[in-house]
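Right, chain A next:
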Amino acid sequence: MSAPQAEVTDAPDRGEPAVQLTGITKRFPGVVANSDVNLTVTKGEVHAVCGENGAGKSTLMKILYGMQQPDEGDIAINGEPVKLRNPQDAIKAGIGMVHQHFMLADNLTVGENVFLGAENLHGIGRAARARLAELAERVGLHARPDALLEELGVADRQRVEIVKVLYRGARIIILDEPTAVLVPQEVDALFETVRAMQKDGFTFIFISHKLDEVRAIADTVTVIRRGTTVGTADPKTITSRQLAEMMVGTELPSPETRESTVTDRPVLRLDDVCLSVEGSERNVLDHISFTVHAGEVLGIAGVEGNGQTELVETIMGMRKGGGRIELTGADGKTVELHKLGTLARREAGIGYIAEDRTRHSLLLRQPLWVNRILGYQTRKPVAKGQLLDIDGAREDTRRIVEEYDVRTPGIDVPAAALSGGNQQKLIVGRELSGNPVLLIASHPTRGVDVGAQALIWEQIRQARAAGLAVLLVSADLDELIGLSDTIQVMLRGRLAGEADPATVTPQELGSAMTGASEDSEENGGTA
Partner candidate 1 sequence: KDSGAGNNNNAGSGDQSASCVTAPKPPAAPAASSSSAQSTEKVDGSKLKVALAFDVGGRGDASFNDSAAAGTDKAKAELGVTTVTESTAAATEDEAAKSQRLDQLASQGFSPIIAVGFAYAKAVGAIAPKYPNTQFAIVDDDSVKAPNVTSLVFAEEQGSFLAGVAAAYKSKKCHVGFVGGVNTPLIQKFEAGFLQGVKAASTKAKIEDEYLTPAGDFSGFQDPAKGNVKAAAQIAKGADVIYHAAGASGKGVFEAAKSNNAFAIGVDSDQYNQKTVEASKDVIITSMLKRVDVAVFDYLRALAKGDLTSLPKRFDLKVDGIGYATSGGKVDDIKDVLDGYKAQIVSGAITVSDKPQK
Partner candidate 2 sequence: MSSWRTRLLPPLLAIVFAVILTAIALIISGADPLQAYGTMIGQLFKGSTAVDTVNLATVYYLSGLAVAIGFQMNLFNIGVEGQYRFAAIVTAIIGGALQLPPVIHVIAILIVAVASGMLYAAIPAVLKVTRGVSEVISTIMLNAIVGGIVAFLVNADQFGVQTGNNIATREIAETGRIPGIPIGSGELFGFVLIAALIGAAYWFMLNRTRFGFELKASGESTTAAAAGGVNAKKMTLIAMLLSGGVAGLVAMPELLGRDFSYGITSTQMYGFTGIAVALLGRNHPAGIALGALLWAFLDRSAVSLEQINVSKEIATIMQGVIVLSVVIAYEIVRRAELAAEQHRVGRALAGNGRKGSSVSEGGAV
């Protein structure tokens, strides 16, 4: 209906449909998440669904999984019209879903997480564990079934999610942004699993913002924009750029840094920083030293859980470690950070984009302007002495909304009401508004759509050109390579090596991150 550029390849000969969604409409208060969506997924294919943040992908999938009820529209599974009133109905219909935000209980064991809700299949005893072991083998999950889930890393958690789905005998599997948290090798492993299962007749619906991934794995791709299906395409023939244009109507941005602005004025110096955690012999941060200069972007690459989080939080003063951390302000004065609290460090000129925005950057139930104050409660324009300057805060929030294109109906809506990308833009705007000398950016574009991504990159680049030092931690290797002046690889709490973003490839970086190169050296063999 809309989207003239859609190359509709809705060939009727693709095969038997596994899922048919027709005319799905779903309204939330103040927003229409899905409006007249049509989607046909053929048996045995990997069907990608793409779209901007807030386009309505997750909502559509939740409808298909029975978690939400459509206001209008019909669903047919394997040709049979069905009513999916709750996930149980969907599970019975053979649908399984791996959620964007994992649906796991940290305090339960791996086994319990898997068996939960499906106890009538094999009970929760020996038979169940046997079946679990079988499936775990299949997806490469090596955790013990009685390990607490919180002890698992992200990739393993995702495997648990997939095992959960398989355990229920699902034949149609929804993967909602499964790769957002994975490194390339893990993505490859996932894709291998997917392909193997595809051969066994499983059908996949795959959601991702990473278009090359889509092109790598999907047989068909459907694009959703602002709640409606724009069209369906063949990923083998379409380019990433075309796909992006279908999604947003603009060009695909790239995180490339144009020219180097690196100066020799050090801004952040870390000297022999160590951090240990209770209950673990090994240092979480192991003698880390590096320097970030004004105008430089230092990228930190690493598989999640290798100490990046801890590094950032140590610099921010949220964890107390050993060693020296020094910050040189715009006025040339150098302060030793370890004597200062988090607030004082921020006041000294650090802007901080935390990796988990809902946990660390936002007060979700508070309006945007209150969120503007967080972290700046001692400074103009949002505070005067011990008092808050509410007018000032509102004023400046409006400015951020304007400058950073935060899509919001106003500054009085709670932060939770914004989609992830818009939340992130607000945060970036806030953290760049205190005239920082150093920006610590953890995963600044995670889960953010391509448009918002471009904007955030552009802002970082501009600030860098004005002399800002940036410490960038990211799992998105393209972003890291494109944005950084220098890349350090972090492995098991140590800086394991340096890479030149001009020459390194994501694959190389990936193997350095997993320690594969190191292992092969130690083993004297080649991986």
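Regarding candidate selection, all candidates are chains of the complex that A comes from, given by their letters.
Methods note: contacts are C-beta pairs under 8 Å (C-beta built on N, C-alpha and C of every residue); 3 or more make two chains touch, one makes a residue touch a chain; residues count from 1.
Everything quoted here is computed from the prediction, not taken from an experiment.
Q: Touching chain A in this complex is which of the candidates 1 or 2?
A: 2
Q: Where on chain A is candidate 2 touching in the complex?
A: Going by the criterion above, the answer is residues 1-3, 27-32, 35-36, 53-54, 71, 225-228, 316, 318, 341-346, 352, 354, 356, 359-366, 370, 373-375, 377-378, 383, 386-388, 390, 407-409, 413, 417-419, 421-422.
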